[in-house]
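The other protein chains are all here in position, but one chain of the complex has been omitted.
Read from first to last, the chains carry the letters A and B; within each, the first residue is number 1.
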Amino acid sequence: MAPVASYMLRRLIGSIIVMWAVATLVFFMLRLVPGDPVAAMLADAGGPDEIEAMKRSLGLDRSVFVQYVIWFQNMLQGDLGSSIYGSRAAVTDVLTQAIPRTLSLSLLAFVIALVIALPAGILSATRRNSATDTTVSLLAFLGLSMPDFWLAILLIIVFAANLQWLPAIGYVPLAEGVWPWFSHLILPAIAIGTAFSAIIARMIRSSLLEVLKSDYMRTARAKGLTPWMLMFGHALPNAMIPVITVIGIAFALLISGAVVVENVFAIKGLGRVLIEGILNRDYPVVQGAVLVVSAIFVFSNLIVDLLYGVIDPRIRLN
Amino acid sequence: MKLKNLTKEMRKLWDDAHDFDPNDPMVGLTGKDLSGPKLSRRTTLRLLAAGGTLTAAHLVPGFSTMAHAEGAAGGTLNCGWAGVAEIQTLDPAKIGQVLQFQITSNVLSGLMHIDASLVAQGDLAENWTVSDDGLEYTFKLREGVTFHNGDPFNADDVMYTFERSSNPDISIHSKNLANVEKLEKLGDYEVKFTLKQPQASFLTKTLERASGRAMTIVSKGALEQMGDAQYGLTPVGTGPFKVTEHVLGQGVVLEKFADYYDPERPKLDKITIKPIDGVEPIAAALEAGDIQYIGGNPLAAQLIDRFKSNPDLVVDIKPAPGFQSVWMNPWREPMKVTDFDKPMDELMKDKGFMVRLALAKALDRDTYVKQAHFGYAVPGYGTINPAMAFYYDEGIADKSLQAFDPDGARELLAAAGFPGGKGFPELELITTPAQKRNGLVLANIYKQVLGITIKVVPKEFSVGIQDFNNCEYDMRLGGSGGDYDPDDGVVDWMKTTSKFNGRTRDTEKYAFGYFSNAEADKLIDEQSVTADLEKRKALVQEANQITSDRVACGFLYHPVDVQVRHKSVNFPAESRIPGLHDFDRVTLG
Partner (left out) sequence: MSDITQNLDSDPQPKRRSRFRATLVRDRKAQAGLAVLLLFVIGAIFAPLLAPFDPNEMTLDMMSGLSWTHPLGTDDLGRDLLSRILHGTRVSLFIGVSTVGIALAIGIALGLVAGYFGGWLDLIIMRYIDLQWAFPNFIIAVYLVAVFGTGLLNVIVALSLAFVDDFARVARSMTLSLREEQYVDAARTLGFSKARTLFIHILPNAVAPIIVQATVSVSYAILGEASLSFLGLGVDAYTPTWGLILADGRGFITQAWWLGVFPGLAIMLVVLAINFVGDWLRDALDVRQAVEG
């Protein structure tokens, strides 16, 4: 097997193991959490008998290990169980609805962040130590330092409550129209994407500065290429390599930012599902959400690693 | 109730309504009077009087319990449901929250439905007879009624609903049917309930479509076809509106059911209900016109003034049926009381009781209402609330030993061994996260008045209620809602065997839950079967006074029911039932 392929295979298997380990750890730790969900659901109407009956019907009366085995078996068949709350919706249904929301939000945040970060980083690097550079740097620092939920609140106050240009909360699927979908997501995307954007911008700046100093660039300049070609043909592509790793790492920011911001904007994405699941002791939902979130992470890291490995041969053979 | 303002005509009606033999469990009405298809005005007033909810308004000439919907038909009403992130289920067998049955009341029908006077009128029951001993209820079902999916409604559906609701594995309301000995199908459109014991509230509590979830009629065909989980999202019923869409976290869409059995209802074409968690978002949505009506959980008090000052909005405030208290665990030092039955003068010497009373007397309810609820609540001294009209003792604030008395509280605390609060242990007050603010206000009041430190511990409801039921807590802020009848208050809460009274506690360690008084138990049991208005009132108030004086808990306040809507929404008075949002007579424009 070619080195690249075997490397990919190793990483893939490693990723799956990591995901399984995370899900298992969470499964058992969750049972430690105080608070009996069944008692809460029956708060008004049930005595000890009703509680037992409900536990039976939800499968919560068996031992933890048995529950785990059952859960694992079902999961392999694509059945993640049902929420033990309210409408007992299937966890897969809950997640299927939640995932596109978080993904829409994160991708939009990602795009906005890049749209801001790229020109900012390039400008900053090329006009090093000028007024532009200082301003951009300062703005980047500000963006990094602002708590995402604070920015979210401020955005709501200004754009939704006062100016009333945009809706304050909620989510509309893309299928119902581009503008409704976009208008509901733009504010939270900005809230999440700002910190991310700042990190990328600074990384682009420092990486670009390194590349611009290098021998490689000296050679390219000697060839007499135009500034545009130098930048976009040579400097930037090389500068982006370390940036890609940072993007992979900073992606964590997007998802954990989503957790809090989804809360502020009442968008029922993965973050919200996870938090509510934890607070409601809704075990199956938390299991499923943890599985999905860790899958997203692990595989996005995998992709970044593979990209890096493909681009930079030195790393591959580590 | 200010009787002096009634005219002579109304006075006559009032007297007739109260004219029945005190010992008569049927309040002077015959089985025929109580039977359908419609209750006469005289019967209605008598029932109201017996239930203690007769007010001067009911006696005004022209009052009718069966009002017609006015206004132009059509249009879409957009609603926001406050304080909730998602409407989890609409399956009557599983509904546990008021905000859920506010919606199902529009989608599913019961055999009866209460009107604005809280009197049960026929819904899917066209006519009914009640035997003279009050044990047999024979219903003639309405013909020509269809479910939203086209299935015809008949007695089989009633039988199916009964089976389903009696099964504790499926329904959490199975206990509501405990008093039914059997249900028989007498024909395609006729069923008969046989009760074990006469139950005055049977028509109302068990059979009507809002709070009587046990017998809210479900569609067998739909359940079998879509399964429980889906039915919980998009229930199929016989109500004026059908559920066309329900996305968790996004909301419910209701549309006019064209084949509803009453051709005059509903008027609206469509209703959208969006759950909106968060104070600012729902205010913004209402003010921006995204929604025109707010339902769901009680609205955040700080928004009320804001909405009131908005000329485009209508704010309607009524007393809400409920109470909230500071519960004190009688099994924990220093408020330990193991015997509430002692004669009062002996009880007053009990150190634990002195602390309890001190804690109750220290409750500066006026300041609390002002700070925690911005003035929108009523100080409370018992489980009997102002919405219970006649039963409510307007003078209880002066009579109760719990009335705010800072000096008295301090004296008691000192006598109990904690002068100026010195040496008093730090107690924990459990609240839900939403009530954290209220808890902080209380802790502050205790600090100011008694000099003691109370630590506020917000816990998710699921965790807090466990501690409460197990009797493993110091203090807890909590209470009840939807209490229309004195039974909802005293029977459900103040008896030794009340369902909330330490339900899951270790009975070896704790003989009772939070309170147990033999005399109160006796009085409560007696009032439960007493039809005579005056007599029942006396019993209720005596029991209430006992729970107050003997500090069953530190009673704090009664909430208010606030309805906020855009002025373009016409909401007829007859639909305005505190706690519900019935849209079948609502029009726009």
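One rule holds in what follows: contacts are C-beta pairs under 8 Å (C-beta built on N, C-alpha and C of every residue); 3 or more make two chains touch, one makes a residue touch a chain.
The structure presented is a predicted model; accordingly, all values stated were derived computationally and were not measured.
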Full-complex contact with the absent chain, from B:H113, B:R164 or B:R437: B:R437
Contact with the hidden chain (one of B:V457, B:L477, B:M494 or B:I577): B:V457
Among A:L12, A:I275 or A:L306, the residue in touch with the chain that has been omitted: A:I275
Residue numbers in chain A that touch the chain omitted from display: 14, 18-19, 21-22, 25-26, 29-30, 32-34, 126-128, 138, 141-142, 144-150, 153-154, 157, 161, 209, 212-213, 217-218, 221, 227-228, 230-231, 235, 242, 245-246, 249, 252-253, 255-256, 259-260, 263, 274-275, 278-279, 293-294, 297-298, 301
Hidden partner chain, residues of chain B it touches: 278-280, 283, 300, 302, 306, 367, 370-371, 433, 436-437, 439-441, 444, 455-458
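In this section, only the chains that are shown with their structure count from here on.
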Separation of mean Cα positions, chain B and chain A [Å, integer]: 43
Chain B contact footprint on chain A (complex, rising order): 34-37, 39-51, 53-54, 56-57, 82, 85-90, 94, 97, 156-157, 160-161, 164, 167-171, 264, 266-268, 272, 276, 279-281
Chain A contact footprint on chain B (complex, rising order): 85-86, 88-91, 94, 96, 168-169, 172-175, 228-229, 232-233, 247-250, 274-278, 280-281, 284-285, 288, 290, 460-463, 465-466, 469, 499, 503-504
